[in-house]
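Structure, as structure tokens:
Below is a slice of the complex: some chains, not all, each in place.
Naming follows writing order (A, B and C), and every chain is counted from residue 1.
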Amino acid sequence: MLKPLAVLNKAINQQVIVELKGKRGYRGTLDGYDPHMNLVLRNAEEILDAKVTRKMDAIIVRGDNVIYISP
Amino acid sequence: MLKPLAVLNKAINQQVIVELKGKRGYRGTLDGYDPHMNLVLRNAEEILDAKVTRKMDAIIVRGDNVIYISP
Amino acid sequence: MLKPLAVLNKAINQQVIVELKGKRGYRGTLDGYDPHMNLVLRNAEEILDAKVTRKMDAIIVRGDNVIYISP
């Protein structure tokens, strides 16, 4: 049995895809997280309707809006 | 009497269907969960309007958006 | 005076109707619940706009989306 936060922990320093409400997605290297599923991504790309719309060195994504995280 | 989390626990390593708000569904093998109903699925498929739209080795689905889980 | 959870408890093993936000309903035998009103139904039917749209051996319905439960 794998707890969701344990899966996040194993994904540290790996590429993850984060799907949010409102058709937004973020792709980047997982630098950290907290128990609310707030995430830190580095070398992040914002994806709207399957297109990269923004690139950012680092972002903090609020966990509230997460639909799923794919390590 | 079966507590919801006990039912999830018995479904570990079994195929589950997860219906989310916004007409999204996920199908996969349940690898884990936590008390917020955050779920870990492996060999997951995303289903939008009855079509498989994405396949992912593993996803963490946030419990907030769950409508129902069918083991 | 009847506490809501006590009414749920008396409905165990009985047929219940669960009305959710978004015009969804579920009908089935109540197998369990927790204090968040997450429910376990067996022999469940999904009802959308008064039509049975799905049958499932068992589902966990998240309490967040419940409008009412009728035992």
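Couple of notes before you dig in:
Everything below uses one rule, namely that a contact is a pair of C-beta atoms (placed from the backbone, for glycine too) under 8 Å apart; a residue touches a chain by one contact, two chains touch by 3 or more.
Model, not experiment: these values are computed from the prediction.
Note on stoichiometry: the full complex in this file contains 7 copies of its one protein sequence, with 3 placed in the shown coordinates.
Please note the rule applied: only the chains that are shown with their structure count from here on.
For the touching copies chain B and chain C, the fraction of interface residue numbers used by both falls below half; the interface is of the different-residue type. Each chain gets a centre from the mean of its Cα atoms; for chain B and chain C, those two points are 18 Å apart. Once the centre of each chain is set as its mean CA position, chain A and chain C turn out to be 33 Å apart. Shown for chain B are the residues that touch two or more other chains, namely 64. Every residue of chain C that touches chain B in the complex is listed here, in rising order: 9, 12, 20, 22, 24, 26, 31-34, 38-40, 56-62, 64-65. Residues 1-8, 21, 37, 63-64, 66-71 of chain A are the ones touching chain B in the complex.
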